[in-house]
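For this view, one protein chain was removed and the others were kept in their places.
Chain naming follows the written order as A, B and C, and within any one chain the residues start at number 1.
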Amino acid sequence: MNIKVKQQKIDEELFLRMHHKVLEEWPTGKEVDLEEAVEYNRNLPDSKNFMKATLKQKAEGKTTIWPRAGTPVLEEEIALVKTLVASGIRHVPVTIDSYTRNYQFEKAGRALEESIRSGKAVLNGYPIVNHGVKNTRKVIESVDAAFSPRGAVKLAMEIALASGMTAAGKSAFLEFGSYEKNRTLEDCCEHTQYTNRLAGYYTERGAVITTDLHGFVPSGVFPLSMNIACMVVDALMAAEQGVRSVIPLVHYNGNMAQDLAWTRVTPKILRKYLDRHGYVSTLIPGTFCNQIPLFPVPQSMGGCFGYLGYTAMVAALGEATTIYVRTIDEGAGVPTREAHAVSYEAANWICNVVRKQNIQFDLAGVEEEELITEMEVDAILDKVFELGDGDCIAGSIKAVEAGVIDSPFCPNKHVKDEVLGIKDAQGACRYLHFGNLPFNNEIKDFHRQKVAERERLEKRRMDYDVVIEDFWAFSKGKIIGS
Amino acid sequence: MNIKVKQQKIDEELFLRMHHKVLEEWPTGKEVDLEEAVEYNRNLPDSKNFMKATLKQKAEGKTTIWPRAGTPVLEEEIALVKTLVASGIRHVPVTIDSYTRNYQFEKAGRALEESIRSGKAVLNGYPIVNHGVKNTRKVIESVDAAFSPRGAVKLAMEIALASGMTAAGKSAFLEFGSYEKNRTLEDCCEHTQYTNRLAGYYTERGAVITTDLHGFVPSGVFPLSMNIACMVVDALMAAEQGVRSVIPLVHYNGNMAQDLAWTRVTPKILRKYLDRHGYVSTLIPGTFCNQIPLFPVPQSMGGCFGYLGYTAMVAALGEATTIYVRTIDEGAGVPTREAHAVSYEAANWICNVVRKQNIQFDLAGVEEEELITEMEVDAILDKVFELGDGDCIAGSIKAVEAGVIDSPFCPNKHVKDEVLGIKDAQGACRYLHFGNLPFNNEIKDFHRQKVAERERLEKRRMDYDVVIEDFWAFSKGKIIGS
Amino acid sequence: MANKPTIITGTVGNDAHVIGTKILSRAFKDAGFNVVALGCLTPPDEFIKVAQETNADAILMSSLYGMAEIDLRGFKDKCREAGLDNVLLYIGGILGVARHDFKEDEVKFKKLGFDRVYPPEANLKGAIEDLKSDLKKKGRMN
Partner (left out) sequence: MANKPTIITGTVGNDAHVIGTKILSRAFKDAGFNVVALGCLTPPDEFIKVAQETNADAILMSSLYGMAEIDLRGFKDKCREAGLDNVLLYIGGILGVARHDFKEDEVKFKKLGFDRVYPPEANLKGAIEDLKSDLKKKGRMN
């Protein structure tokens, strides 16, 4: 196959031409004046700059909450971000609705009007393109915190950054592996190169924009090495376009040793690859952790609080910069403002008392998990660079085709979906089906032994049905399915 | 002074005479037929025996909730214990109301009737003497769990054990140091000797009754060594009367290193003294931990869940057998059944996922806290035995008079109340005023240095006002006051 | 094989949530159904088109992102026009936005023409039984 997208910085002229076409996608594009926007963004206080706020917080030894939240009506959105900041949040996401994510700005506009009329949100996020720069600046100016758009397409990102958001959390792998069915990875890379280049443009002019890395987000129980390997590619792509601040998002999966190991090893691995490829000036200001993809059964309020409390505790012990805890409404629907407040209050309570004690916590098994994770990541990336003759984009595209990059329960039809993860007896994630992953026998045997151990204990074969049981187990307070 | 009560087993004849007089204190006493009662109690299933249930659970590596709960009306009490057991509780307390605790059975009876009439509980616990054996057996037979009466006076204990409760949690120090204003320690010891002897009587006949140890419960911020020293005396007094199963109650105070150290060191210290005094056959089936005396501000629901979640996490990491988490209603009043359920569900969720992972970890500081605690306990007890010429009862009574046993904010007028505790910079409890505690300079300097460190950091003197600030701090999510 | 009913599965509209419909598809396949899985991000019309082509017995639709109501206005009429009156319509997932009583969803989507509406995390064994009995009633399975 011939791959057009290359790991190569878009030259400025070309970029500016693309930029002006993007602004024509919707009337509100006119509100963006790039030079004025950069100026506005550069002059924001440090507390509103995602990288500076994160570095400051890391230095203070705090763990705060990083939620997901977005609601269609402007006044509601302002009230929402105020609630979030009041509950101790310093990094405010603006989750964008699904129509906007799919370029259906007109449909989003109609749903927005209906939401205003009916007083009931019929959109699942904030339609940033319809709101435009003027309105969105009102949101950002309403509180003292750093903003990040969630799920921004090109124009959405233009409006977000012009409005004073200081993070450009767009990941080729997240789109490809989590949100898309038909689009190719190449297409997703091409889009992300643009938003990264935009972030680089701001950055080079003194308005540092942070890109958060997602990688290939596991759907359900799956070791994190695949996700981390793809985060590395996300990071390299961003750095090449001039991004100087990247933040990994680490996905917990319930096993404390693994969650802590992944929290520690991810920035280490990222640093290794960024340096190796010459992006030494690209910083990793913090590590953000996520309570996902497991989630509480809506019915059990105690379970919701238990789950988010446990997650906050692990994050605090692991010295995560932020933790994305799911609200008590997670399983029920878009959380109410009250659900946000009480959930983060509980999580904050725990993060505060733990971090303030600056606890030195040594957990058996963490080193081993770090080791095996790094081995797996290296194995995947070696193959990726080999397939791409040194180009991480070409390599990734071929790797997906070859099943070297693969993930279970994936929405995208281009993904092989021939791999499966499962829990071992301690509740740690292991590979059950390796599909075409480029692992040596040492790695494979490690996983096979762990799975075999559980088979012995439970006297049953570990198969797809168990995978599904495991999928639901943790959110119900069990470390493995049964 | 001349002290009548001696550390000496009450001989059986005398005991039986006392027993029959106790039964005359109230008509329901007639319902107690000691031989039938022992028979009934011995034949209970293991799951209803406090010691056996505890040993089993310890072997399984579970941490469960041990709540406090009692409500006046029989049907309500039955519904309550059913809710508790449904939420995973295996040790069920029956908290007795304050009138009954003070021998005002008639007043309790009237309040009970009013509660039934009005349908609103005007008693703060279960009036066990008024209900008698027949009714109380209905409570115990309604669920599969082990029962313990809380705050039982002599007759109350008779009825509790005859009804099939298998714990006699009565502590001379708890009464003296937490519940009484005028009564002397000697008087409290005399009473406790009786209930311990009663427990011993059952035990010798094959119905093992467990005594849980309270010691001198700290009111507010205070290192636990005083409490542990008095638990040792509680244990020795119980063992002498024939008790063969004792369980320490460890009070958390918010600092993880200290809470874990106290959880580990308390049974070690108890074992040491029980063996040293020849009570080798008295078991310590488990360690129960308490979230006390700090407590959430009623207003903040998130804080309530955060606090109990943190507590459950520490208990699970410390492998406590049970944890007494305060419900989300703790600060508001006697918890509703719903408040019990949702609170324990959240705590259970955490205990389960943590214990199942059988986590091995190392926390910096734990060893040091164990060491200093044991040094302090030994120092107090050496003095106690010295003052009592080897008799722990006489010694304790004299120690209280001498301020060798002392505790702040104490209700009892016989206690000197010349000591104060305060938090250090990490939120650990330290002695601020040593009063007349028999500590050598090594111990005192350790505490002084810790306090001095905080004074340097906060640039202010550590005094009574700070003590009060600390008192409220933790329940508000801060490790020290400010 | 004559007696192997055909069902169409997928997540409707712009909804990328796919895990549920994948698990569902596998479960119905294992239960002996002939499953045509369209995956996520499936436009309402595609369900209809494929149902015609495969002469399907039922459409088992998923929606999690909370906007199914907007996506499915007029869907039942289109089915009729396409001559699919006889095709059973089931839907499940998370049908409303924000915490709410499932009853509302049930009423809403029955009005929209669905034969059965399932609450979040609905049990699949139950759903399989429902479909079998509904098909038997219609004489499309024995």
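Operating definition for what follows: a residue touches a chain if its C-beta (ideal position, glycine included) is under 8 Å from a C-beta of that chain, and two chains touch if they have at least 3 such contacts.
This structure is a prediction, so every number in the text was calculated from the model and none was measured.
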**Omitted chain's touching partners, listed by label** = B
**Prompt:** Of the residues listed, B:66, B:99 or B:431, which one is in contact with the missing chain?
**Reply:** B:99
**Among B:10, B:111 or B:213, the residue in touch with the chain that has been omitted** = B:111
**Message:** One chain is left out of this view; which of B:5, B:53 or B:123 touches it in the full complex?
**Reply:** B:123
**Footprint left on chain B by the chain that the document does not show** = 98-99, 101-102, 104, 111, 120-124, 178-182, 219-220, 297-298, 329, 331-336, 339, 409-411, 413, 464, 468, 472
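In this section, only the chains that are shown with their structure count from here on.
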**Inter-centroid spacing, chain C versus chain A (mean Cα positions, whole Å)** = 31
**Message:** Please output the residue numbers of chain C that touch at least 2 other chains, ranges allowed.
**Reply:** none
**Prompt:** Mind pulling the chain B residues that touch 2 or more other chains?
**Reply:** none
